[in-house]
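Have a look at this one before I ask anything.
Just one protein chain is left out here, and the rest sit where they should.
All chains are identified by letter, namely A, B and C, in their written order; residue positions are counted from 1 within each chain.
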Amino acid sequence: MNFGFTEEQTMLGDSLARTLERGTDASALFELGAGAALMTEEAGGFGGTGADILMVFRTLGRAGAVTPLLDSVVLGAGILSAAGESDLAEAAASGEARVAVALDEPGQRYEGTVATTAAAGKLTGEKSVIHGAEDATHLIVRATDGLYLVEAGAEGLSLRGYALMDGGRAAEVTLKDVPARRLGDADLLDRPLAAAILALCADALGVMEKAVDLTTDYLKTRKQFGRPIGSFQAIQHRMADLLTEVEQARSAVWNLAGHLDSADRDRHVAATKSLVGRIARLVAEETIQLHGGIGMTEEYELAPMARRLLAADARFGDSDHHLERFIAASAA
Amino acid sequence: MNFGFTEEQTMLGDSLARTLERGTDASALFELGAGAALMTEEAGGFGGTGADILMVFRTLGRAGAVTPLLDSVVLGAGILSAAGESDLAEAAASGEARVAVALDEPGQRYEGTVATTAAAGKLTGEKSVIHGAEDATHLIVRATDGLYLVEAGAEGLSLRGYALMDGGRAAEVTLKDVPARRLGDADLLDRPLAAAILALCADALGVMEKAVDLTTDYLKTRKQFGRPIGSFQAIQHRMADLLTEVEQARSAVWNLAGHLDSADRDRHVAATKSLVGRIARLVAEETIQLHGGIGMTEEYELAPMARRLLAADARFGDSDHHLERFIAASAA
Amino acid sequence: MDMSFSPEDQAFRAEVRQFLKDRLPQRLSEKVRLFQELTKAEIEEWHAVLNEKGWLAGNWPRDFGGAGWTAIQRHIFEEESALAHAPRILPFGIAMLGPVLQKFGSKEQQDRFLPRILDGQDWWCQGYSEPGSGSDLASVKTTAVRDGDHYVVNGQKTWTTLGQHANWIFCLVRTDPTAKAQEGISFLLVDLTAPGITVRPIVLLDGNPEVNEVFFDDVRVPAENLVGEENKGWTYAKYLLTHERTNIAGVGFATAGLAALKRIARGQMSGGKPLSQNPLFAAQVARVEIDLMAMATTNLRLLAQAAAGQAPGAESSMLKLKGTQIRQAINDLTRRAVGPWALAFPSEALEGANDDLPPGPPEAAGATRAYLNNRKLSIYGGSNEIQRGIIAKSLLGL
Partner (left out) sequence: MDMSFSPEDQAFRAEVRQFLKDRLPQRLSEKVRLFQELTKAEIEEWHAVLNEKGWLAGNWPRDFGGAGWTAIQRHIFEEESALAHAPRILPFGIAMLGPVLQKFGSKEQQDRFLPRILDGQDWWCQGYSEPGSGSDLASVKTTAVRDGDHYVVNGQKTWTTLGQHANWIFCLVRTDPTAKAQEGISFLLVDLTAPGITVRPIVLLDGNPEVNEVFFDDVRVPAENLVGEENKGWTYAKYLLTHERTNIAGVGFATAGLAALKRIARGQMSGGKPLSQNPLFAAQVARVEIDLMAMATTNLRLLAQAAAGQAPGAESSMLKLKGTQIRQAINDLTRRAVGPWALAFPSEALEGANDDLPPGPPEAAGATRAYLNNRKLSIYGGSNEIQRGIIAKSLLGL
């Protein structure tokens, strides 16, 4: 039993962290091999295990970096690789191509009905909240009968972009008889989506750790009624509870990383996403509250962390959604 | 708008409290008119409103008194009166008769299926956790087609008694071709059962108030690490939260008392029982915890209060059961 | 015990409801319903409608141009206004400064300032908090030094809500630096257009510059703008804080928010069914509704006590605590109800541009921002931690 990382994983995490200190430049991250680290050797990478994903995304979360690694590599290249599209997968992993994955549709909430249809190799439908769609060279689109590949700028494809709470952007995607190539059945998604959920949870863990550190520092230095806020027992006990919950989140992320390729993956995905989503919300709310007014302001560094934590819960199914999935997976 | 009690109600509460200081003697309570105060004027009493029930049972809860008033009068005499059995109802209200009401059956949890059947004026079936059955002169029994009256000692009737968490006793009741008289349809229960739930919640409110008072006194006097426990801020904040919840419970009980005879009674029954059940559990757990070891002991006066609070949640449907009822009643 | 409203109060409710139906512009109520920010002009528009009816200052005596409502009537007005998605009446002039001037101000001050609050000529803001003061309001550092018939004010206020729209600010200033914390404070009215004042908006984490920093650099304030006596300002400030606490429970806002939440949940799908029928979601909504039913009764009980002349004690801290918990729970459920669409975050306030049309149901983007904005509820007006301390100390005597 071993809960640690390999030497290579630790080195990658360290150099990633150092690079991120100089700013979030996606091409620098790809050059560093962050994309390849997220792909298995069969898929042309040098990592791709749960531990690799955990290491990379916790580091990104700590740094508050907004990158295409989750959508374009873990999800996009992951699906392409599973579909045997190794060239495009490697292009995505190296940053040459950018992939966005279009699953959800308007009017549905999480894992709702898919109405986008394919007829004679052309797709028609609407997709909602598609992360990274504006920058994508390729879109993977879920239709009623499986997954399709669409090239950016294809005829009949239109995007309406907007900013997201986590600092990234997404788009509403409309497809009208858009030429597309079939990749395969929807079960190509299984492992890449689980990996993407792990990535999102590891990212949230990094953010939580950072938010708690920030709060700890604040409580030690900020004084009220003549003494540091952190010396008030009621505040201490709340921080203790918060730290205990973050420890739970940490173990939940480890659990999913350790079971990403095990038979009970679905149960672990549901358990981890449900727990991390709940605790991410708690950390956002409690760290704001423990800061007081300053925690409400955009200019203080907590604000983007809090929004990123809320976004982590809201994506790929929230804590309640995954609680229900866990019940279903446990009964199965 | 008036949230207070009439002069008569206040006087009754005061004399009840004084009587209870000398001990819980059921006959003394009946002599005082506690039974009649729970019956409307049409039913031969001089009260019977939500406010009367609230006043009497909060006082009983505060005193920790175990009495037949809920089962024999509010529920029993209430049903009898609704069924037009005014003589027996008055006998129950005066303490001459004792009534137990047998609704639930083994293997069912709350409001489960009734399997007891009536054939040719004789009842056959099994009833579970029937409060006060051993002392009853009469049993009201729910069968598939309505309510029936059975006399204690009737042929084919057998009881197996046991102690309860709230200090009272109940029995498993077996009926084998027991002679019975039909009282009417099950809807005779509607108002008496709502009134009994109000009585139980008001009782729990009295217990909560007492438990919180006891805890407050303890926190003020008990010292640890050289100062009163109550001077520790973390403890203060927990007490503040607890008091705020008890205030919620107080208002919930008032709500039900004020809407006992209104069109949306069912919704208020569900709301109040759900909220009071939840907070009763919280008060039991928190007051024990705030006391520490002494709160765990039988010889300290908190123990019976804590058990009585847990019993209040467990009877007539717990907080989750009534949360579901509230959802159904709100959708209707 | 009688929990129903009196016939007079019921008639009053009907009158309020009819008035809102007739006079509340749908343009405004739609923005409120969708959690959108109102412009200065829109807020002033609604104030003017209410003032024309004589209903702008429900809490003021008729002698001062108010409606002279009872506490119950005010409650009814607030509840109906919230349910109709009416804009909120700005509290700074009406609920805060007005009562202070009426009780402690000079006749001249009353004559000069009160009418201008009603007719909208003055927009007031509050100068209490300072950087670093947090919940410790008595730690006032901004100084006012008497110089002839003026005070010279230096220092900084912060968290000044909507100060960017205001032309006047009422301030706590330190006039005796040698006195103990709560002494030596005065209550001063300052013209925000005076030289030496700089107002800097602070963008909050919802992207909205709702609050401001106000800097005072040798600002000369006429001595006639001192309210009451010098060095007695803490007394007036406490009186104001007490008055601020009417409607502290926010029952009307919570009721309206709950109705909106239920409507949204009926329109969202979850596993092929409306989210409102999802047992876990319905249970969370029901639980907050049950909590709200109880708190609304606590609120009415205290109003009835107040009407009978009993001053509320720590119960109003309980209302603040539970009221903010309930409203924040509703905000949280509303944001979660719109699921992935809560991710959209219109960035115009952050970036000065409004090129984004957010996806999902119309409430979605506003739901996120309302959630983020209302994290303030448990921080301002005496943080919930402060309220817990008050409850413990006054009811437990610990």
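Assume a residue touches a chain if its C-beta (ideal position, glycine included) is under 8 Å from a C-beta of that chain, and two chains touch if they have at least 3 such contacts.
Source: prediction; values computed, not measured.
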item: Hidden partner chain, touching residue among B:97, B:136, B:288 or B:329; value: B:288
item: Given A:106, A:184, A:228 or A:304, the one touching the chain that is not displayed; value: A:228
item: Residue in contact with the excluded chain [from A:145, A:187 or A:247]; value: A:247
item: Full-complex contact with the absent chain, from B:202, B:314 or B:329; value: B:314
item: Contact footprint on subunit B, counting only the chain that is left out; value: 104, 106-113, 128-129, 160-166, 170, 172, 222-225, 234-235, 281, 285, 288-289, 292-293, 295-299, 302-303, 306-307, 310-311, 313-315, 318, 320-321, 323-324
item: Residues of subunit C in contact with the chain not shown; value: 279-280, 283
item: Interface with the undisplayed chain - residues on subunit A; value: 1-5, 49-51, 54, 216, 219-220, 228, 230-231, 233, 236-237, 239-241, 243-244, 247-252, 254-255, 257-259, 271, 274-275, 323-324, 326-327, 330
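We adopt the following convention: only the chains that are shown with their structure count from here on.
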item: Separation of mean Cα positions, subunit B and subunit A [Å, integer]; value: 52
item: Rounded Å distance, subunit B centre to subunit C centre (Cα mean); value: 42
item: Sequence positions of subunit C contacting 2 or more other chains; value: 385, 388
item: Overlap residues in subunit B, where contacts from two or more other chains coincide; value: 233, 236-237
